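This is the structure I have questions about; it appears just below.
Note that one protein chain is taken out, while the other chains of the complex remain in position.
Letters are used for the chains, namely A, B, C and D, taken in the order the chains are written, and counting of residues starts over at 1 for each.
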Amino acid sequence: MVYYISFILIGIGIYGFLTQKNLFKHLISLTIIDTAINIFIISLGYISGEEAPIYSKYTPIANFVDPLPQALVLTAIVIGVGILALGVSLLIKVYEKYGTLDVEEIVAKEGK
Amino acid sequence: MIPISYLVLVFLFGSVVSYLITKANRIVGAIFNFLLTFYALFVLWNLEIGHTEKLFSILEGVENTFKVSSLGKYFSIISLIVISLVSFFIIEWIRKKPSRPAAFNAFVLIMSAGIIGVFFSNDLLTLYIFWEIAVLGSFLIVPMGKEDSKKAAVIYVVTSAIGSYMYLFATFSIYNKYGILEFDQVSRFLLNEPSNLFKWFIILFIASAGIAKSGIFPLHTWLRITHGNAPDAFSAILSGQLVKMGSYVLAISLSVFPSTKLLASFYSGVPLLNYILIWLGNISIIIGTFMAIRQNDMKQLIAYSSVANGGYILVGLGVMNSIGYAGGLFHVFNHAIAAAMIFLSFAAVVYRTGTTKIDEMGGLIWKMPWTFVTYLVGIISLAGIPPTSGFISKWMIFNALLTKGMFVTLTITFIGSVGSFLYVFRPLAGVFLGQLKKKHYEVKEVSPVMLIPMLVLTLLTLFIGVYPKPVLDFIVSIENSLGIKPIEYSGTIIKTSLGQWDTLTVFTMFAVGFIIALVLYIIFPRGKKVELTDQYTGGEYLFNYDLYHYATGFYRFLERLYDKHPSFEKLYGMLVSFFKSMGEIINELFYKVSPSGYVFWISIVILILFWVRW
Amino acid sequence: MRRFLSALIVLGLIMFFISTLPLIPEFGKASLSKVSRAFIDKDVNGNGGNIQYGVSKDLENGAANVVTSIVVDYRSFDTLGEVTVLFTSALGVGIILSGYKRKKFGREPNFILRVSVGILLPLILLFGAYVFIHGHLTPGGGFPGGTIIAAGILLLYLSNEEFDLSKTVKFVEGISGSLYVIVGLLGLAVSGVFLINFLPTGVVGNLFSSGIVPIIYILIGFKVGAELSGIVAELHREG
Amino acid sequence: MSALLIAVPLLIAFLFVPLKNKIKYILPFVALFSLILILKLPIEQVNFLGGWKAPFGITLVLDNSSYYSLIVVNIIFFLLSLIPQIIEKDLSLIFLILMASINGLILTGDLFNSFVFLEITSVAAYILSSSKRNYYGAFKYLILGSIAGAFYLLGTLYSYIGTGSLNLADISKNINSEFLAVVPILIFIGLAVETKIFPLAGWVPDVYASGSALTPAILATGVTFSMMYLFGRIFITVFHGEFLNVVYIFGLITVVVAELSALKQDNLLRALSFSSIAQAGLFLSVISMNSYESLTAGYFHLLNDITAKFVLFIIAASIGKSFIKNKTTGIAFSIASFSLIGFPLFAGFRSKLLILKTAFLNQNYILPIILLFATIIEIAYVLRWNIKLWYPDNILPQEKEKTQKLSWNVNLILLIVALVIIVIGFYPDIYLKIAQNIASGLTNYRAYVTNVLGGM
Partner (left out) sequence: MINVIIIFIGILMAISAIFAVESKKIIDSFIALSLMSLLSVFLFVIMKAPDVAITEASVGAGLTTAVLVLALRKIGGDKE
């Protein structure tokens, strides 16, 4: 189920890349793809009926979902935001240099 | 005896020394070069046939060696004669000409090292290595010439690389199949090879290096631009020597790998492969001759004649009977000497006048008589007129073709001979005869340093023309070593199945004729000398002298017959621009796109992989 | 046309992913891998298993939050790398934008914002600190904690035209990162293994438990907070 | 101990954040320290980080192949650190991080960990490529790299599902053929961007030709080498050469396409970056033959290529229109370019011969044809540039005034590297030994598995 959701979201992200001409939209598509992949990874480790992998008073017995994908996703999310920040700063500079964020206009200006 | 590897090393290190010396003083550097090359000539002359040296081993199971064969010795001596004489010429020439004299001298030595290595290599890989060294050295000199020479150098290397990479491919096929690369062993293995296709492929691919280098038909276009634009004195080496490296590889691919024994006879004892090569030679003769007639630049003209003469050599070698093969080898010598003479005399003319366009000159015979004599003898030899050595080789080739019954080829070679009279006459008339231009009134004959090598070459070609025994001795030993029936000759008389030729008699007859003509010329009154402008203008004002120069459109009546000829240069130009525009399209599609494009290609790749896997 | 083609390609891609579905377990029916099993039982070195909250002690890893135990202990090296990514991109934002003075938007922030930030900020910072200090016991940890702190800084920027982070943030960033590495190097010095948990692990569920895990998570919290604040600060600069 | 290779540069980078400008002068010492450390380290050492044993924790594996790759990469970094002129002032921190991440990339024995290091490397590369105001190129690279990273992550997760582990040795032992049909595709997409395979190499010309000397000098040498190492590690050691026939085709297409596009470039750096793409494609198709010999030939060629590219890129970025005032630099450039096109006497010739030999040994006749065809095109443009720079057309006097002389340390290092090229041309055993060790380490996956997992 969630698999399909994440696949469709990846698809939407790719679609965004393919159809949009604004560089901001590209970053947004990238974020969508990242989120979709994160969802996919978490869903790979989900076991229905079991608990979140934290020992506590309420869950004394180790009936946990797979914790490893969660750990990986934690890493992936942070890496994602790092890249996003970098992309945004590049974007600001692109705008300063070319005065536009439209791909075609940038190409036209670079050709000059 | 001095080992060859030592000689090669001396040349390689000598290049550094020469660079440093030339930095200090150009002339001393050039003298150093001359001494080194002359010394090499001396060493090579004294080499014993069969002498072997181990060098190194790059591929497993293949010991790279030098071995002195008669064929290699013959070629190397011709080359070193040309190189050392041109080096002598350069002693004076270098004062004015190349933009980077130090580099020029150093590269000449590197190239010579490569050349020596090529001729004494005993296996395919060693030959390739030294071949590329020679190409490297010569390629670096070419762009020191005229404006177009930068483009010319690239064309030169690329053409050479096309040939040499085909050669390399064949080399590795052999290595992969037999595990050896020595010439003797390769030919032994080839004799036992059942697959005809493989033999064809090997011989053709190895020959292609020679085809590229000696400017045979499909790869002939580089000669015009390279010889035409290289530094003037270096053109003499290019045409007189480097092109002969190609002939050497052709000789190896046809005779060291005994093509007549390897492949079934196709037409009067000549295999189909050789026949194809002969036809390539024929086409080269036609193209070279007819294109040479059209040229207005004297260096480009002789460059085209090199194409034609490369064709002659290939035809001679391709026939592969005793007289044809000997004729081909003899023509190597003749063309080397003649081309060197002609290019040196041109270099002398350019040294004094500063132009290579025929219609900008005229009447230089009065100012530069010795240069004129060199040129005259050179073109006589090139055109194959009897008292010079040039005639002997052409006569031998005609003879071979006649005995084999190849009448079409014979006709073409005759046409080529007649054509060569036409094209060599054009610079003769345009540059040396006719009226002297005003701006050339102050031109002087070049200095003795330049004249000596030119006259030595002149004497050499006349001498061999009268007394060809030294060259024929070589050729006989080559033919013996390759298992071809040697030609018969005694003294000055060459014998074939169709008759014989006595060079001495012919020389005597021509000498007598020449003396008679000279006497008549002196006795009878001469024509009146007039200004260039006088004879054409009848009251109208002259705007453009060139139009009235008789060398403008010299052979217009002939050229008109094939004005719309198919041009291979244009064809290759189209090919190059096709590649370039392919690259442009690829660039636009894959490398210059926006992020959308990148994602598109990622998706496409995934889809392709997906499609392939499932 | 472009949209239609794109949709077609996207459809193909989704088909590709769907075709891989037979390989992976059905949703909700995954099984724990041997690695995860060992992580949950804290049984990598073979003396764990059967863990009871608040009772078991001196395990190989004492974090109640299994995800934290993986992130900060079992796969701590990944986290070091992850922090480095963030560090690098913060650095990169600084290099690329290369602003040196505070950008003014020329509009006074409104009163409500200013006052409420004054009230909220301590709470936010406190909450962030709580999140990363209790990272080994409850959900959360250094990353969300650091982000929350950065959010507080963002609020400061929004509410105050004059506010600008000083160089201190760079020091916090550098020092906390260095300390992370130094803690790892201490392990190397103590036991010969980089990033080893060389402190006693205590009882599962206690605040002071599981050795270096909380220390590292606090360091990560500071570092992430400093880096993200740095990014926010760079976005408010011009030059 | 091998963790120090990553920890020390990182520590220095973290410590020196507030003192960015001073760090330039520490770089050589850090690089030298890494180099000495590697030479002191024993081979065949597996480092279990945090003390968690193999399939569970993260391991750093120092076997034959990673050991020699580390040496190569660190020598490159050391050489670059000796040329502080080309490192713009803020980029020295990035330099350190790149050093740590590349060491990690080579050492790591964990798939997810390699993803993390891949991301660090690419983030550092994005920042490097944005120098000289090349923001759009860097942005494109960022988008492409992040998408590739996403696919790499997916591949990692698939292999985790398939084998229950993230350890490379464990994956290599347990992966089954069903997953081998999917995981390599995803990982291939992930690595294709960095290894410059044909349709995904669009970022390369923009990034390499930004005009900065450091960017291509690092990316085309050290980073490329480590990526190629990782590629070999994953596709040969872990996937047992399963996917390589596809890589072979892609590699060949890459060679042809890149050489064709290089032909019409009017910017030297762009032409060289296309040549870099082509050589990478050639390398990939050579190692795709998946034998000890082909790997040796491939890595040998790669070593020659990066040695040449090191010289070429630095000179191309820092020289003006001609070698008029920098003759020694020009000589180094010419030597490197002759090696690139494989003239005899130079290093490139030996690797070309080795590749031809290997290809023929494997009954592969297409690769030699492509190789020779590509070399012909490469000759055309590389030599055209050589001539253009040596014999400049019409240099105005004021331009001549403007061209600066490169400082002595740049010239010295470039000349040393050029000398290495010549020495390798005559005596290739040094590089061959490195290549052979890498090849033997990569092909012998049984030894790798037992080395990491213990005698199981």
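The working rule: contacts are C-beta pairs under 8 Å (C-beta built on N, C-alpha and C of every residue); 3 or more make two chains touch, one makes a residue touch a chain.
Predicted model, so just to flag it, every value in this text is computed and none were measured.
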item	value
Shown chains that the omitted chain touches within the full complex	A, C
Selected residue (touches chain absent from view) among C:Ile9, C:Ala150 or C:Val204	C:Ala150
Residue touching the undisplayed chain, where the options are C:Arg75, C:Lys170, C:Lys223 or C:His236	C:His236
Residues of chain C (touch criterion as defined above) contacting the omitted chain	65, 67-68, 103, 105, 131, 139-141, 143-144, 147-148, 150-151, 154, 228, 231-232, 235-236, 238
Residues of chain A (touch criterion as defined above) contacting the omitted chain	1-2, 4-5, 8-9, 12-13, 15-16, 19-20, 22, 24-25, 27-29, 31-32, 35, 38-39, 42-43, 45-46, 48, 50-54, 65, 70, 73-74, 77-78, 80-81, 84-85, 88-89, 91-92, 95-96, 101
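One rule holds for everything that comes next: only the chains that are shown with their structure count from here on.
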item	value
Reference chain C; chain at largest CA-centroid distance	B
Chain whose Cα centroid lies nearest the overall Cα centroid	D
Intercentroid distance (Cα basis), chain D paired with chain C, Å	31
Approximate Å spacing (C-alpha centroids) for the pair chain A, chain B	66
In chain D, residues with contacts to at least two other chains	112, 116, 119, 123, 126-127, 130, 135, 139, 143, 147, 160-161, 166, 182
Multi-chain contact residues (two or more partners), chain A	14, 17-19, 23, 26, 44, 68, 72, 75, 79, 82-83, 86, 90, 93, 106
Graph class of chain-chain contacts, one of line, ring, star, complete, other	complete
Complex contacts: residues of chain D adjacent to chain C	1, 3-4, 7, 10-11, 13-18, 47-53, 55-58, 90-91, 93-94, 97, 100-101, 104, 112-113, 116-117, 119-120, 123-124, 126-127, 130, 135, 158, 160-162, 164-166, 178-179, 182
Complex contact set, residues of chain D against chain A	112, 116, 119, 123, 126-127, 130, 133, 135-136, 138-139, 142-143, 146-147, 149-150, 153-154, 156-157, 160-161, 166
Footprint of chain A on chain B - complex, ascending	592, 594-596, 599-600, 603
